[in-house]
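Note that this complex is displayed minus one protein chain, with the remaining chains in position.
By written order: A, B and C. Residues from 1 in each chain.
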Amino acid sequence: MNAARLVVALVLALLPLLTPTYAQHVAIVVLINAAYTVGVYFMLRMGYLTLGHAGYIALGAYTAALVSTRLGWSPWIGIALAPLVAGAAGWGLGSLTMRLRGIYFSLSVFAFGEIVNATFRAVPALGGPAGVAGLPRPAFAGIALESHLAYYYLVLAAALACGTFLYRLQGTRFGFALLTLRTADEERLAQSIGIDTPRYKAWAFAACCAAAGLMGAVHAHYLRFVGPSIFTFLYSTDLVVFAMVGGLGSFAGPLIGAAVLTALGEQLFSVGYYKSLVYAVILIAIILALPGGLLSLPQRLRRAR
Amino acid sequence: MTAALLAQGLVIGLVNGILYVLVALGLTLIYGIVHIVNFAHGEVYMLGAMGIYVLHVAAGWPLPLAMAAVLAASWAAGVAVERAFFRPLRGQWLQLVVASVGISLIAQSLSWVIFGAQEKYVPSYLPGVVQAFGVRIQLERLLAAGVALALVAGLYALVHRTRLGMAMRAIEEDEETARMLGVDSDRVASTTVGLGFLLAALGGALVAPIYSINPGMGLETILMSFIIVIIGGLGSITGTVLAGLLIGILQSIGALAFGAEAATILVFGAMIVVLILRPQGLMGRA
Amino acid sequence: MRRLLLTAGMVLTTSLGVLTAPPALAQKIFKIGNLSPLSGPGAAFGIGIQHGAEMAAEDIGVFQVAGERYKIEVLPYDTVYDPAKTVAALNRALYSDDIKYGFILGAGVHGAILPIIRQSRFFDMFLGAAGKSVTNAENPTVFRFMASSDQLYSTFTAALYQKLGVKRVAFLGPNDDLGKSDVRTLRELIGTLKGQAEFVGEDYFERGAKDFGAPLLRLLALKPDAIDTDAAPTGTVALIAKQARELGYEGYFFSSTAVLEAKPIVDIAGKGADKVIAYRVWSKPPTPLYEQLAERHQKKYGEPALGTVWEAYGATRWVVEAIQKAGTFDTIKVADTLAASSFAGHPFGPASWGAEKTYGARRQIQTPLPASIIRDGKWEPLDVRVGTME
Partner (left out) sequence: MPASPAQLEVRGIGKLFGGLSALEEVSFTAPAGRLLGLIGPNGAGKSTLFNIIAGAFRPSRGAVLLDGRDVTPLGSAGRARMGIGRTFQLATLFHELSAMQNVLQAVLCRAPRRTLAGLLQSEAYRREQQACEARARQVLETLDIDAYWNQRAGGLPLGVRKLLTVAVALATEPRLLLLDEPAAGLSEEEGRRLMARIDATLRGRCTVIVVEHHLKLIQRFCEQVIVLEFGRVIYDGPPAGLKGNTRVVDAYLGHD
């Protein structure tokens, strides 16, 4: 296991040095989407489907954008603030909608995402329909991370931060207790053994929104731009698709899903609707034929033999 | 805002509202029986309109024939989707939701490929404008609203007066018991989905001449329908109708008073408030 | 169906473009990227560019640069008007398909890609209406091959208001940076007319919106005799015209910065389409080339040529000519050569670069431009003595 980890680490750290710029770009996008998807998975694991994750990503991205352009502060400050803003918003909505589960929860998050987007679009001070352009790249040790390669390492760091945070959080007693919130009955039982379920839900949601916010900020500085047309409902659904295709069996699932589909999507450039078409077909096929997701493919094949 | 303007806004809101209801009703019906929020519903609506264009305008069929064909096709599609996707996934709400998202993506992207990006137009079924008390309203909208209204009434009767309706409500109450009482829940499920699809397609067909048509038109409608069924209460017909009219008016008056985005925020805000204060919706059972 | 094949073809060519990566091979092909919406609301424009550039490529055939022979290939990249996707597309074009020249459609997406363009010196054949924010001295490799909003406004508006006796003007534009900047331009302009006409109010619609009841009611309450629909695409103008007429409006529609077609407007708005005014729409072909291209397009693609076809055709021809003159593909050198040149082979007639005073750079195309009005469902010329923009 640890050997495998080492290999992965080495590949992530060294491969970009050997690859052309475009591969670096793809790697960056893959890492960004993987980090987002992990957040979606974190909620799915609890039995909660977030259909508005892009809203929280947007909160992080816009925080970074406004801090570095409007206030002219260092990008690092924005990147540091982003998870706090997104996390706070997540905590807020989480504690308001803690009674909800199933599709009701999903739709409440979805509505929130739409409101966030509409607000950024409506308020000129927040960029309005045009969005906020001209974000600087943060500088590290005096060097602005202009090149794809340099920025790749920032993205990698952020992705690892998000991933490790959520992964370890699952391992804590808190994370374990989050498995008791699936149904109304189970939640009642959870309370009867002393789990303060509403607070747990709110904090869990805050955690994965904070992760989304952090990555959103890094994403924004990569694009050097944020706008309401980026973090849409369709982005949120894409993330869910990644998670489902990868498989909910383990933490690796969303990573695989995001990596495979994002890399694939980058190849289907000529016409956007072919991209969504391919995504959708894969999704349906997986859901019907391979409920465990790509994750379960190996043992499925073994069983086939 | 002058009284005349307000009145005009109200009328437009009401008419749009009743048209939303047509689509939202299908959603709510399907949810009540199959317990799935069908994301593909907007695409059915789009294909309904697209169908009218292809058959009536492009192929030149007479309108009634085209209309009948579209409705039949949408019904069949509904039954097929239920068989192919909803039935095997019954009980797995997550997979169901995501599958319906997938179906909607497929339908939409295929339509972009097949029908292209050019806006399509359908000539008005009933040109002209009526004017009363300084309020002007297009005949075609009145027609659409009228048909929609009639259908809603019919649906209400169907659910509350017929055997099928009884079976539907029985399943909604308690599927297990209904099964034990010999209700063929599979048949009811596919019938319901067929019916829901038919309503959505009809909604599209009615709207076709009012607006222009493109493969993306489903998205906005489905978002609206979600808000409506949530506010009205998933599974409640009366609630859906009320919420539909409410949202229609909220949207048009809101846009009149504060502009389009403000109206959007208003509408989604209303949905969140309802979700927080009354998650089961205005008319939904807790 | 034909479009299915067409798009399938696009996919194939791109994937081939991806596979034939080794530069040694790619040298023989001069790749032009088409980074524009090929799906979604703006798709008509992107497809227009694809067709225009392809027809230009046919006419150019094989050309020589520094002793090497080149053939043109136009690679489509769908941006769906989404800045993030445009960044992705540009990255792919630059670093994977090693493309240095391309069309990038839309002012909205440029905020995201200008930094990349400055860095990489990508040659941006820009079609879009944004003003100084895109066309300026900081972006030497960005040439706008389409009349800009402020150009169109300053060219036609004043003269037409006078000719048609327009007194009260309302604005109903797209809710994005374009609409917001255009309304500013229009306001300033009307301000300079000293009381000849007045600006009574503005409102906006979302791209792809279909119901304009609320904004129209708000505006019509202000009793305008002209509504400026700015860059609203054909379908939108048609719906606005239809719905406004149904609400009892009888004045003009100024489609000031859009690329319009008459037929759909007439199809959907019927009689209501009358008094729709558009610039850049030729009621009769300005040049034999224009006529010939229109017929070819109908034959080749089975549909009438959309607005962007002409601009894309002209741009491709002109840029390749400049490359040959410069004898290199170095985008900076080519840019200088291009900026210093003028071009006779544009479908609209003789083309040159101008508006230096406004933009601080010779990067804005200047061609003959018509103003047309729909009467009884057909475009008719509106001959006005037009001003020009310095």
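We adopt the following convention: a contact is a pair of C-beta atoms (placed from the backbone, for glycine too) under 8 Å apart; a residue touches a chain by one contact, two chains touch by 3 or more.
Since the structure is predicted, the reported quantities are computational estimates derived from the model, not experimental observations.
Novice: According to the contact rule at the top, which chains on display are touched by the left-out chain?
Specialist: Those shown chains that the absent chain touches are A.
Novice: One chain isn't shown here. Among A:Ala177, A:Leu234 or A:Val281, which residue touches it?
Specialist: Result: among the candidates, A:Ala177 touches the missing chain.
Novice: Of A:Val123, A:Leu189 or A:Leu264, which sits in contact with the chain we cannot see?
Specialist: Hidden-chain contact among the options goes to A:Leu189.
Novice: Of the residues in chain A, which ones touch the absent chain?
Specialist: 165, 168-169, 171-177, 179-180, 182, 185-186, 188-197
Operating definition for what follows: only the chains that are shown with their structure count from here on.
Novice: Tally the contacting C-beta pairs at the B-C interface and at the A-B interface, and name the larger one.
Specialist: The comparison resolves to A-B.
Novice: With centres defined as the mean C-alpha position, give me the chain B-chain C separation in Å.
Specialist: Centre separation, chain B to chain C: 37 Å.
Novice: Provide the C-alpha centroid distance between chain A and chain B, rounded to the nearest whole angstrom.
Specialist: 32
Novice: Multi-chain contacts only, two chains or more: what residues does chain B have there?
Specialist: Residues 109, 112-113, 259, 261 of chain B touch two or more partner chains.
Novice: Among all residues of chain C, which ones touch two or more of the remaining chains?
Specialist: Those would be 7, 38-40, 175.
Novice: Looking at the complex, which residues from chain B come into contact with chain C?
Specialist: Checking each residue of chain B against chain C gives 2, 5, 8-9, 12, 16, 109, 112-114, 116-119, 121, 123, 127, 129, 136, 138, 211-212, 214, 216-217, 220, 252, 255-256, 259-261, 263.
Novice: Which part of chain A faces chain B closely enough to touch in the complex?
Specialist: Within the complex, chain A contacts chain B at residues 44, 47, 49, 96-97, 99-100, 102-104, 106-108, 110-112, 114-115, 118-119, 121-122, 233, 237, 240-241, 244, 271, 273-274, 276-277, 279-281, 283-284, 287-288, 291.
Novice: Where on chain A does chain C make contact in their complex?
Specialist: 20-22, 24-25, 29, 121, 128-134, 146, 148, 223-225, 227, 229-230, 266-275
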